[in-house]
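With one protein chain removed, the remaining protein chains of the complex are shown where they sit.
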Amino acid sequence: MIAFDEQTAQRVIADFPILARPTSRGKRLVYLDSAATSQKPNAVIDALDTYYREYNANIHRGVYEIAARATDEFEAARAKVARFINAQPQEIIWTRNATEAINLVAYSWGAHNLHAGDVILTTEIEHHSNLVPWQVLAERTGATLRFIPVDGRGELILDDIDRLLEGVKLLAITHVSNTLGTITPLERILPKARAAGATILVDGAQGAPHLPVDVRALDVDFYAFSGHKMLAPTGIGVLYGKRALLEAMPPFLAGGDMIRKVGYERTSFNDLPWKFEAGTSNIADAIGFGVAVEYLEALGMDWVRAHERDLLSYAFERLAPLEARGLAIYGPKDPARSSGVISFNFADIHAHDMASILDTEGICIRAGHHCTMPLMDKMGWSATARASFYVYNTAADVDALVEGLEKAARVFKL
Amino acid sequence: MIAFDEQTAQRVIADFPILARPTSRGKRLVYLDSAATSQKPNAVIDALDTYYREYNANIHRGVYEIAARATDEFEAARAKVARFINAQPQEIIWTRNATEAINLVAYSWGAHNLHAGDVILTTEIEHHSNLVPWQVLAERTGATLRFIPVDGRGELILDDIDRLLEGVKLLAITHVSNTLGTITPLERILPKARAAGATILVDGAQGAPHLPVDVRALDVDFYAFSGHKMLAPTGIGVLYGKRALLEAMPPFLAGGDMIRKVGYERTSFNDLPWKFEAGTSNIADAIGFGVAVEYLEALGMDWVRAHERDLLSYAFERLAPLEARGLAIYGPKDPARSSGVISFNFADIHAHDMASILDTEGICIRAGHHCTMPLMDKMGWSATARASFYVYNTAADVDALVEGLEKAARVFKL
Amino acid sequence: MDDFYRDFILDHYRNPRNQGHLDAPSASAEDLNPLCGDRIRMELDVRDGVIRDVRFSGQGCAISQASASMLTESIKGMRLEDAAKLSKDIVLENVGIGISPTRMKCAMLGLRVLKSAAIGEIAGWPDEE
Partner (left out) sequence: MDDFYRDFILDHYRNPRNQGHLDAPSASAEDLNPLCGDRIRMELDVRDGVIRDVRFSGQGCAISQASASMLTESIKGMRLEDAAKLSKDIVLENVGIGISPTRMKCAMLGLRVLKSAAIGEIAGWPDEE
């Protein structure tokens, strides 16, 4: 039996107003789609409200009181997010999302460091956001892409890793697979990549929300993640970059705030991190991101990880009996190697039909390719259903999922 | 005497909660910095709140109820913003702000259409966001920049416009100067630019909030603007582009949502507008933008324009007596040729000292170069103080400003 | 939505009619619903302006596959011209009640491909809303 920390979980649920709102069919909302985007606690929603009602103002150049407060809170949020991953504030670049963060590296670092014949190493389990920018960059520069292969359980095959790393200029690898939950063995790959002289970018879109992350201990050059998947508002993400690398990179977007001195013909650029933040920032949502990581820190990322592991263990236990009736669960079925994602198909019920039937019970899951089409093609799946967990999920949500699957079996007369 | 629509103005003020909140010194907030960012009405703040409390979910691929609602509201917001400027929804690309919108054009259109020797024509009054991207692009491609000059009153000199337009590939011009309020005579310039075969980008960051805008009537190719300057949340902006142009352009950012089919080696891209929207969008703030333009439409952009003209007239009238005591007002002092901005210096009181003194009275103005350093250099101003108006300002705010200037004169013993 | 999956729908899903390929189709088209990955191909045998035979292939959810299967039954013997002008009503009549707006794209995929084959060009897609 799994020992849930039910008390904390109930306190957490109470912080998320959306979870108290029944669906139009009067069902309890069973939100199992946090890998797509997380729900937001009152503290984050209230922070936006307070910003707009009390001190909304443009930052950095404002002399008056509310502008000073906005600037302070905005930069304090950066410091909070920096601390959350053990970085310095100057190393935290605000972006819209993980996707923009990765593109920033592809444009700014990539265009200046990558040349014809260079090799980018990535994996077969990447989200489109950590694949397509490198395809585009490779096409533009004449570099080539190489892939760390995936096995049938959704785990990376490292047998050939030394050969794969030979001559690699950039390693772009996910921390956690959003489709399968696989936690990639960064501790085995990154030191080798470092030794091979590669620059290292980790797509942390599913890492930072779910695992304790220390960018210094990991020794990554870049780490990209999105606020909206970790309790923060939509529209705000982060690129962490090592200071020396960021200093050496040319700006990405140009405009207000990222400059030092502008003439009609010539311009010099601002210090980090503002060099990479052109135009008016997403002030409110950055402040909200700061509140979100405070919320996670108060829970403790070890608690978050343990809670998700408990949920996964319990889910595997409850789902096991259905496997005899045609339930196929993909990915590593080991809570120690997997973050809170369960990808599955049930007999001949298509994932989209499954999602529609579960929806009638208030259960929110995702169906489709999860922005990992090449992985789906390789695995031979046209679509999977995906349930994903976060801090506010409990055993009751797993129970609801299991009942939902039973209902789907009845509807499809399995 | 100016005939204000005082009744509407009072109703508008009541919609903006921040205006009811006194400063720490107990003063009424006199917000005269809307050219930097506008305040937000309850309707917009509440829209964010409702989104996060009721239907926060990732869009486009969600089967369940709240995901469907989020998708519908997100796309409805796009349609509202499209209607606001008389465009089609597919021609509205969500960006973070006007700056990103302009950079999108510089990267995607620019990198493919601009070559060594080509000419970009812009003006001497541009905001850094509509200047630095073109400097960077010119440097990258070998194109050259040319400038429509400004006269001492802050108006563009069009005597040589035909010669200036010769061989121009791109005209990048602001709709309204954020430093001086100058409304550029687009109706005189754009037809000539069109005839000369130039592609036309208008920086509408100060246009869309303050003037009725019809992109078809203007016949522009691109129009960039920011939500936060027109009652919407921070973090959301728009690039309008003519459909045929956008269709022909390569994507800018790559990743989730902007693709049609992804393989490990090859990828095809999605339809407009999503081709240009990689990664999870700023869903909440886009929805907020839709509410903001509805608010402006309910007021009527003709009312907005008339109200600002009234405020300008009244301000010029009230400020006139101070000119004898050393008040210098920059820019066209003609409410018909100017949007709601007054840039000034008062005797030897530096703009930053002025802003600090006004702050003690609850009056928020901006001081500095307003992200137009080259214009400042050319005019020989090291800094100006800028008061800017929007829908919630009234004659009482102008009166407060005048009293604030009197106080500054006393503090500086003028 | 759960009341959508009635017996005849499941039957069309599990035993699709007119599935497969024609030896020498006179018209064909293929499309995918990029957001859910459903894919359908339609092949037509047209003689004298009339659809004599039809086959469909592809993969996807019960909604898209059953809708396509039923559609093939509806159009055999139809004039190509009329097929090109079909509205979404034919699909809605075939499948009956219960499609949620989020799944409408799935239901219409087969029709979209059929019309593409029939008119041989992109214009005139059925309204999917």
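Residue numbering begins at 1 within each chain, and the chains themselves are lettered A, B and C in the order written.
We take it that contacts are C-beta pairs under 8 Å (C-beta built on N, C-alpha and C of every residue); 3 or more make two chains touch, one makes a residue touch a chain.
Just so you know, these numbers come straight off a predicted model, no measurement behind them.
Hidden chain, full complex: it touches shown chains A, B. Note on the undisplayed chain: of the listed residues B:A278, B:A383 or B:L405, the one touching it is B:A383.
Although one chain is not drawn, its touching partners on chain A can still be listed: residues 60-64, 67-68, 71, 259-261, 270.
Not every partner is drawn; the one left out touches chain B at residues 348-353, 356-357, 359-360, 367-369, 373, 376, 382-383, 407, 411-413.
Keep this in mind: only the chains that are shown with their structure count from here on.
The two chains most heavily joined by C-beta contacts are A-B. At the far end from chain A, in terms of centres built from Cα atoms, lies C. Put simply, the C-alpha centre of chain B and that of chain C have 47 angstrom between them. Of all residues in chain B, those touching 2 or more other chains are 61-64, 67, 259, 261, listed in ascending order.
Counting only residues that touch two or more partner chains, chain C has 35-36, 100, 102-103.
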